[in-house]
Each structure stands twice: as structure tokens, then as C-alpha cells.
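Working notes, beginning with the structure itself.
All protein chains of the complex are present and in place, except for one that has been dropped.
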Amino acid sequence: MILGCAWYPEHWDESRWADDIRLMREANISLVRVGEFAWSRLEPQDGQMALDWLERAVTLATAQGMMVVLGTPTAAPPAWLTQAHPEVLAIREDGRPEVHGARGHFNPASATYRTYCARIAGALAERFGKHPQVIGWQIDNEYNHVSYDAETLAQWQAWLMAKYGTLDALNSHWTTSYWSQEYTDWSQLPFPLRAGHNPGLTLDWKRFVTDLLRSYQKTQIDAIRQFAEPRQWITHNFMGWFDLFDHYKLCEDLEIASWDNYVGTGHLNYLSNGAAHDLTRGFKRRNFLVLETQPGSVNWAGVNNALDRGEVRCMAWHAVGHGAEVVSYWQWRSALNGQEQYHGCLVAPDGNPRPLYEEVSKLGKEFTSVAKFLRGTTPASEVAILHSYDDRWAINGQRFHKDFDPVEHLLSFYRPLRAMSFGVDILHPSAPLSAYKLVIAPHLHLVDDEISEHLLKYVEEGGHLMLGPRSGFKNAFDNALLPVRQPGPLAWSLGAHVEEYYALDTPVPVTGAWEDGEATIWAEWLKVDADNVEVKLRYGTGNGWLDEQPAMVTRKVGNGRLTYLAAWLDVPLTRRVVSWMTGASRLAPPFGPVPEGVEVCRRVGGGRELYILINHTDRPLQVELPRALQNALTRTVHPQHIWLPARDVAVMGARVEITTPV
Amino acid sequence: MILGCAWYPEHWDESRWADDIRLMREANISLVRVGEFAWSRLEPQDGQMALDWLERAVTLATAQGMMVVLGTPTAAPPAWLTQAHPEVLAIREDGRPEVHGARGHFNPASATYRTYCARIAGALAERFGKHPQVIGWQIDNEYNHVSYDAETLAQWQAWLMAKYGTLDALNSHWTTSYWSQEYTDWSQLPFPLRAGHNPGLTLDWKRFVTDLLRSYQKTQIDAIRQFAEPRQWITHNFMGWFDLFDHYKLCEDLEIASWDNYVGTGHLNYLSNGAAHDLTRGFKRRNFLVLETQPGSVNWAGVNNALDRGEVRCMAWHAVGHGAEVVSYWQWRSALNGQEQYHGCLVAPDGNPRPLYEEVSKLGKEFTSVAKFLRGTTPASEVAILHSYDDRWAINGQRFHKDFDPVEHLLSFYRPLRAMSFGVDILHPSAPLSAYKLVIAPHLHLVDDEISEHLLKYVEEGGHLMLGPRSGFKNAFDNALLPVRQPGPLAWSLGAHVEEYYALDTPVPVTGAWEDGEATIWAEWLKVDADNVEVKLRYGTGNGWLDEQPAMVTRKVGNGRLTYLAAWLDVPLTRRVVSWMTGASRLAPPFGPVPEGVEVCRRVGGGRELYILINHTDRPLQVELPRALQNALTRTVHPQHIWLPARDVAVMGARVEITTPV
Partner (left out) sequence: MILGCAWYPEHWDESRWADDIRLMREANISLVRVGEFAWSRLEPQDGQMALDWLERAVTLATAQGMMVVLGTPTAAPPAWLTQAHPEVLAIREDGRPEVHGARGHFNPASATYRTYCARIAGALAERFGKHPQVIGWQIDNEYNHVSYDAETLAQWQAWLMAKYGTLDALNSHWTTSYWSQEYTDWSQLPFPLRAGHNPGLTLDWKRFVTDLLRSYQKTQIDAIRQFAEPRQWITHNFMGWFDLFDHYKLCEDLEIASWDNYVGTGHLNYLSNGAAHDLTRGFKRRNFLVLETQPGSVNWAGVNNALDRGEVRCMAWHAVGHGAEVVSYWQWRSALNGQEQYHGCLVAPDGNPRPLYEEVSKLGKEFTSVAKFLRGTTPASEVAILHSYDDRWAINGQRFHKDFDPVEHLLSFYRPLRAMSFGVDILHPSAPLSAYKLVIAPHLHLVDDEISEHLLKYVEEGGHLMLGPRSGFKNAFDNALLPVRQPGPLAWSLGAHVEEYYALDTPVPVTGAWEDGEATIWAEWLKVDADNVEVKLRYGTGNGWLDEQPAMVTRKVGNGRLTYLAAWLDVPLTRRVVSWMTGASRLAPPFGPVPEGVEVCRRVGGGRELYILINHTDRPLQVELPRALQNALTRTVHPQHIWLPARDVAVMGARVEITTPV
């Protein structure tokens, strides 16, 4: 566990640097991120590298024992570059070129731009690739756009040609006979810039964007790997649920996943935010880094309130609870001018600590004190929720009900699981599943043979798979409707199928094995096709079509179980359904019931089992413990329960583990 | 009465076609719409016609006894055409050209485009113009745009030159001395793309757009008429209240009017929706076609809920009640890919009927069973509401009160009339009026001598004309203010005038002959100028200006009556005013009071008088009958009243008419 911060020495006179490093060390910060965005200083003119200042800054930090992460500066090309090569400027969706003066104005498809990126990344790697305290690299910053220019268009058309081979195949897959869309020349294929383009085209565009950004990233990775020692990892700082591209694919070329975690207006919602941590952990299915997080407030929200006193510390421990290895604040100190003057940071414009500095110092001390106990541990879980960008893109492209937000739908299952203290892994459907007793696919919208066989094998071998509504609806290859009823290739095993689906303008009552509730947003009419299918829920009187029809069925299949929940249920009924599923999957939560607002995070590894308990509320709360546990932060042993003060944290483990550091 | 559906054989392998036709016939569907949007299949390359597949499809359908409506495919030009002739692509309001991949991307002013349209329409007509079961043609699809390109601009300038002759005349009519707008060269005349252009220019633009689309349509009509037999009608599927162009003008070149009737989110509002039917019936003042309607749900709304069980059937009978001769579902079956995958249809992706299929089958059987009784009948009415696109354009261009929606204002009179079971015709002010006892002009905003003389003649000869607020305000020729007080040329006959008009930020009380109420949105201060003018309503204390002033006056004029209602009244008071007007016009409703939610539609013709009664609610309701009537659907005779089940329909007539089919 490492506490870090982003440092931009290039914003300050060199005479200030030593004070900054000293203040960081006093705050128990042991890692700095540098280099990101500094292109105009690293290469002031075309080809004229000026890395000495950065080396002096790195030397200053590492001399004080700090670790360094180097960012490539490619998210902000210098003015001399965009002036000499205007084609490296991105064209926006409205057809106008970007301008200099902010960031992210480059065209990631541009061959010229990539050449410049490779050169600066290579130069940095040549200089720092063997530095013992440079532990890793961050490529670019928060990939967030592509360009709508001729070069990108040509690559898009070539990508389609590579996928489909012939226009006949493309036309057939996309049913372009619809509205006379048939393409007779590859050059006719457009950007999906008009509202309501063909679903085949719009889904393929997302996949193309993924490949485009992946190859943009790969150019820099290759340039760095020419010089960097293998121990130096390469990562990129992603943005939680952002869905411009398929993060699983981009992570294939990275050693470790990272993300930037900002709250914006309001306060930490630990249930939702925890899911974004778990998502990021799922990219590489291992611990990850929080490369940027909020020191108090941001500057880009409507109301940039500060986190309450103590909340920043809770948020850091919450990250660790979900598997973060690094928690790094953005940023150390705001530049006196520039767009982010008002962003939260640790040092005020006068160069002295801001009030939050003290809270972060305490946190740094805690990280240091318990680092050994957590080393080698990772969140472990017997429940997985399946998540794919393809499904989200396809549903978001045609929500049918405006409120069918796939992420919100996924969270409707995630939240009750976490409230019951279960750890949850969020995984791509193709991930190995044998370690899980329960796998929830909230909306397995697009399917192909590979996925359905993989999932059925999981069930046959003893797993419990729950499919939610909209599952098995479309063909993963081309976003076409499957010419069978839902859930498509999984219907035969389920012994039931979806007769019809309905977007709901008014809720429909649902009754059955548990207390009554309601379906909202979405409801499907299930029909049972086999004998040994158990109907767990039925609709009451609604739109006439759904009345008395099954809403949830479950069936033993092989050594396992296949369940289909056909509606988006209200929160209390979802909680009961989830509770039933965990029971039916022989899962027991690590803790008994905990008060609302208390988070239980379990990390295991190296034979140790640790619990991070966080009271996210502003009042003290008591937590019953499953057995006697010791708090590593206080060294106090708690036989049965622990009183957690408001906005406070305990790191609990068996006494022997805590008192006998690894 | 014909039940139909849109069928796109080009989306499917030919081997499937026979199953589709069989399933249609089993659902008692007897008409298919084909050809619309199929240009890329009908003319795969420039000039290379490929109509054989369509002929095979038509043959397959007609061999099973079906009728066919052919659509021209011009709403979606193929890619080879837009690639070879980029000038046929529309330029959008933002100055950017449209792209391929959706529909409606053509420029209807383009001479090149029209040439291509004429050729494909002519080729279709040559092939199908004498086919005995091809009963009609639909030109293009839902005209909804024009282009902002140089070719359109030149036509616009030429149109203005033709209207005004000289720039002096144009400058004078538009008062272009205002803001130095004076034009000294025809080429200076712009598109009205800037917010707040001259009212003369903006109104003329709408009229030009009307003429542009009419001539675009005429090119295709002429091409078809070269070959088609006269018995084949030509129509276009309009979109209800949509107001891009003057529908009366476009209908002058069509034999029959049609529209596409979609509910979107929620459920059928039979009072509002009925007005759109009556509007369409008024285009040709005869029965019309519903060429597209919603089989369950649409896919383009925020919440695409399905209509409740039974509601689709009620909606079809409601259309028939208002004069529809055809009710045709869009569409039979969704293509597996393409933009409208999620739209409601009758057959599922697996090729088997969806649940709604059964309800439609029942409807088709009913249509067949009572067709003879309805043949030759049409809705008949003694009340007309006047409607003109000019008035709507002028008011919408300068609403003065943001909530003065002319359609909503018209409906404020329409709804209480329909709730009292009156049939209502919605007509252009120039239509023949002698058949009506009461004519309501909700807002006769633009007037010229012809219209005012026409209306005064109607009054003199015994009619009752009610003018609503904003009447007689502007000059119909140029959208200029009339240099007289409202209602302009009608004020002398009224014996009163409008002293001042007020947009209301708060309601103003209104008292008088009936219970008290309120004026909202709009109120005019009437001044009585003659002796025999009766003041029916006065304002109470409000903004100081209106206090105690007349709000509604009426006067006997010749053999008739002229009434001016100077305010937009609340719903209950409007109901009383309308009730008084019908009484003062010696009108009696065909039915006594019916429960809310029950619609009474009267059709007469061939000596028969039939009532379609629809219970639009989800509970059974009893309706008192004016005399003993027989239900043609059940053959039951009801001496005094009938119990209508929830969402159910009765088609009632004199026993002899129903038992003795024509």
C-alpha cells in the first residue's frame, strides 16, 4: 500500500522543489507521478529533447526515498507540433478542428502523431527505464476521444473490410436492405455521426474505437519497452464506468490496471463507488492502482464541495478494501494559473499545507504501519457479476426504456450483495468462473456460441447462473436480433423462454416466494417449456399481457442451477431475490448483519484473512464480529464487537497475523 | 374496411415469403404495403432496374387474395446515387451535408434527384400500374425536411420574385425599412435560419416549402400516371399535426389522404387522437387511410411501452369511427438488423406470431364480418372547427405567450364537443360551410377579403360562427399587422372590437352567464360598438386593464349569429361555453351523456346510421342508447342500454340494417 501524489515540478521554480519533496515526506507520501502533460518542457522544439530538469526532479524525490511513476505527456501536444502538423489535431463530431490551449486535442489515429508520441515516450524510457526507483509508466491520460477526420475514416473502412471481407457479407450482417443502406463501395461507409445509424455499424464503431486506441497505446508501450526494464510496469489511468472503448481489450497490453476516482458533488457512495473499484480490479483480475483521487474537492462539478473531515481517509481505506495497491492524490499543489486552479490539493497557493494535509499524513502513517499485514492479500469472492462493454453499447444504443441504464441495472444486484458483506468480482463473461458459487449476468444481451457454452459448462459443473432480463437477445457478432426467443442458446437448458418483452410505463405487481413487490422499467413474459422448472415469481394484474405470467424461474441443470429473472424489480424485492440466490448457492456472508453505512471489505492471501471495516456515517456504530479480531491500527483485540467512531476505520485480523508481521 | 400491414420481403430470404403471406392471411390481413425504401434492391446500380423480385412477392400475396399498395422508395436513396451525385444529399440547417446510412438524407429540390425519382417511380408504375390487385400508390414516406443548399436557395429567391414581382413590393410588404433589412438584389434573400427573421419572410418560407414539396411529389405522380390505371389511387402518408408544409395544398394532387398514427409513450388519448383523424379526413373531406399504426409499441419514444391488451383493437375501431378505410400495421416483422429492430410488429424474430397477433386476427375477422354494414358510410357532422397552417405558422412564429399552442387551443374546443358525442369536422376556412350549424374558428389569425366574405356569407345565411381570441389580427398575404382593431374585417358585423390583447402571467377571473371561471394564457379586452350586442362574459379584477370588461359577446347577424370569445378559458368554463354554442345553434347530440372514457362515433351513408361505441377504459361501463340498437359484432339487440366490457367495442345500428346486409 503506497500513498502518492501527482507532482508537476515544471509549474514551479526549481528552487521550490526541495520544499515540496520535504512536505510530501512529512505527509508520509512515498510516490510521485511526474511527466504527464509536460511535453512542451520535455521537447521545447521539434526533436530537441530537454529531459535534464525532469531527471533533477526525479533525483530529488528518489534521494528522499520516494518511488516515481512516469507519465508520457501525449495527452497534450505542444503548440509547435499542432502548428507544424495540423493533421494531428482531432476533428470533433461537429466537423470542426480542435484548437490549442486545453488538452486532449490530438488525433489518436494520426500516423504523424504516433511517430511523435513514440519518440518522446522512447526518449523518456531511455533516460528513466533503468532507474531503480522508477517503478512504472502511465501511458497518456484518461483516453476519452477519437477524431472524425479522413485518416480515421480510412482506418475505419479498412477495419470493416478486415472484419467482413466482402461488402456482401457486411450488407447481409447489417440487413442493409433496410432503408436502402446497402454499401457498394467501402468508401461509402460513414462515421456513425447521425442519430440512429444501423445497429451493426454503431456497435462495430465501438469495437473499432477500441482497436484504434489500443494500437495508439501500443505504439507507446513498444517505444518504452525498447529501453525499460521488465520490472517497470506499464499502466493507463482509466475512468471507472466510462465506456468509449472496451477496457478489457486495452488492458491486455498493460501489466496492471489503474483508475482515477473522483466523487464530484456530494459525498462518497461506497456501494456504487466500490463497484467501480471492483470493475477495475476485474480488468486484469488482480489488485490495481488508484492513480488519481480527490484531495477534498474537485473543480469541475456543479458544486465542488469538499469531502467532510475524515471522509478522505475513509475513501482511501475503501479503495484498499477493494484491492488498491496505490492511492495517489491529484494533485500536490495547484499551479497558480491554468485551468485547474480551484481543484483540491494538499498545499495552498502560499506553499503551506492546507487543512487536509494533516488527515492525509495520518493516513500515510497508517498505510506504513499495516503495509506488511496487507502485503500479498487481495479481495476474494465467491460471487461474480458479469459485465461486458458489448452488452452496454448494444443496450445503450437502443434502451427501449430510457431508464434502462445497464450500469444502474448491474448495481441493482451489486448493492444488496455488498450490503450483506459479500465480496463481489465484476468480470467479463469469458473469464474463468469455476471459483464462483454464484454468477449473476444482469443482462447477457449479446451472445455467441462460445459464451453460451462457457456458461452452460459452468452450470453443468455445479455453478448457479442467474440471467437477468434482456439476456440472450442478440447476436454478438453483428448486433442482429437472434432468430429465436430469449434467452437464445440458453433457453433449452433453462426449460423456459421469453414469450414477449415489455418496457413499462407503469409498475406491474409481482408476487411469489417472498413478499410482494413490483416490476418497473422492464418485464418479460416467461413461458415454461419443461416439467422440472420452478416458478419463483409471477406478475399480478398489469397491462393485460403479463397478468399471471411467470416472472422468475429456476431449474437444476447438471450439478448446478440456472435461474432467469425476467424483470427489473424494486429494491426490497431484489434484495430478497439476491438473498435467495446466495442461499441457493450455499454461500454464507463473512459477517452477520452490519449497520447501514458500515462497509466490510475482506482481503485474503498468504494464509491471512483481513477485514477492513469502515464507518462511512457521521455517527458511531457498533459492529458484531464473527469471532475475536484484532485491530491492526490500534492493536486492540475485540472479542465480540467493535465500536467504530464516525467516519473511522478498523483493519481487523487474527491476533497472530497482526502481531507477527510477515 | 381493410386490415393491412407493411411487408419488406427484401429483408428476408425468398424461401420465407410464403410463410409470411400464410400467417398474414390467417390473421385476416388482406392488404400489404411494399416497395417503400427498397430502392437499393429495385435499382442496384444506376439505371439497372431489378423489379422481378418485387413482382414475385406481389404475385405471392395477390395469389392469396391480398391487395397491394406500392410505395415509391425515394425516401432513402441508395449509396451509389449519393456517391455519384453528392448534390442530392440534403444540407442540414447547420450547414453540414447529410450522410448515408439512415433515411431522409435527400434534397427534394434537386433536379438531379427528381430525375432519378421519376425514373424509379415510372419503372414501378410500368410494371404494376395495371395489376388488378394493386389498388394504390404511396409517394415517398412522411415528408419531413428540405435542404438548405444553393439549389434550394435559388428556387426560394425565384419563388419570392414570382410572388412579389419587384423588390420594392417585397420590401414594402415586409416593412424591411425595419432594421435596414431592405433588399436591393434578389440574391440577398436568405434562408430563415437565424432566430427571429422577418415575419413576412418566415411565413413565405413555409409556403415556399409547401410548393417545393408539392412539386417534388408531383414529379413522381406524373411518372406514375404515365402508366397507372386511373382506378389506382395515389396518396402520401402524412403525420397528423406535423406542420412543415400546408397539407391541404399537397392533397390537391392526391386522390386520398393517409396518415401514420403512433401513440409513442403511454396510451391512446382518444379525444386528441380523434382530432388528428378528423384533421386528415378534412384534407380531402372524405374517408382516409391509416397507412401505419402501432402494433403494440414503437421504438423511438423515451418509454416504448406496449398498448394494453385490447387497446390495439380499440384503436383500430376508433380509426374506423373517424373515417379510416384502411388500418395498416407498421410493420409485419422487424428485420433482424437495422434501425428499427425493437419496433412493435406481429411476428417475432423467430418467425412465429407474437402475442398481439391473436388480437389483430380477431380484429381482422370483425372487419370482415361488418364490412358491408359500414361500406359507403362516413362520419357526418354539423359542427366544424376551422384550421389553417398559415394561422399556426404565424402564431407559432410569435406566440407571445409560450403556452399558446394553436393545436392545443383548437383541441380545447374539440374535446368538449366530442365528449358530448358530437361529430366534428376539421376544415380549412375556405371549405364549404353551409352544411354546418356551428363553425368554430379558434384563432382565425390571418384574414383576407375572400375568407372574411366567405365566413360572413355563412353567418348571413343562418350559420353560427364563433371566433376565438387572436382572430382577425394579421394580413394573410404578408403576415403584416392589419391596420385595424381585431377582428379586422369581421368587427363591423360583430358590433364590437378588441381594444387590447394581453398575454397573461396570472389567471384573470371571468364571470357571466354561467358559473365563474378563469382566463389563462390569453385575454382580450372587448369593446362593444353597437346596440344589439349581447355580453355573455366579463372579466373580474385582474391586471387593472381588463377589470369589468367584456370577454365574450354575441350578436344575431342576418339569419345567423356571430360570437367572439376573447380569452382562453379554463376547461369547465370552456365546456359551458361550447354547450351554450351548440344549444344556440340548435344542435342536439346523437347520444345523451355517456360515461367518461366511452367514445361515440357516428357514421352515416347509404341511408344507414351506425354508431361505433368504444370503452377506452379498463372497467366495464354502461351506455344509455337513444333508441333500440343492434350490435353488429354480436348480433345482440339492446333495447335501452348496453354494457361495454373494459377495452371493448360495439358497432350499433338499426336492426334492419344489420340483419339485411347491403
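Chains here go by letter, A and B, matching the order in which they are written, and residues are numbered from 1 within each.
In this text, contacts are C-beta pairs under 8 Å (C-beta built on N, C-alpha and C of every residue); 3 or more make two chains touch, one makes a residue touch a chain.
Since this is a predicted model, take the numbers as computed values, not measurements.
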Out of A:P132, A:P355 or A:G606, which is the one that touches the chain we can't see? A:P355
Identified contact with the non-displayed chain, of A:C5, A:I29, A:L51 or A:A76: A:A76
Per the whole complex, from B:H401, B:K457, B:R576 or B:H638 the residue touching the absent chain is B:H401
I'm checking contacts with the chain that's been left out. Which of B:Q138, B:N198, B:S258 or B:T280 qualifies? B:N198
Quick one: say which of A:R56, A:R96 or A:K130 touches the chain that got left out. A:R96
Missing-chain contacts mapped onto subunit B: 94-95, 173-185, 187-188, 190-194, 196-201, 398, 400-403, 478-485, 499-500, 502-505, 525, 543-545
Residue list for subunit A contacting the dropped chain reads 8, 10-11, 37-41, 44-45, 73, 76-80, 83, 94, 96, 98-103, 265-267, 297, 299, 302-306, 308-310, 334-342, 348-351, 354-355, 647
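Here is the rule we use: only the chains that are shown with their structure count from here on.
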Using Cα averages as centroids, what's the distance between subunit A and subunit B in whole Å? 50
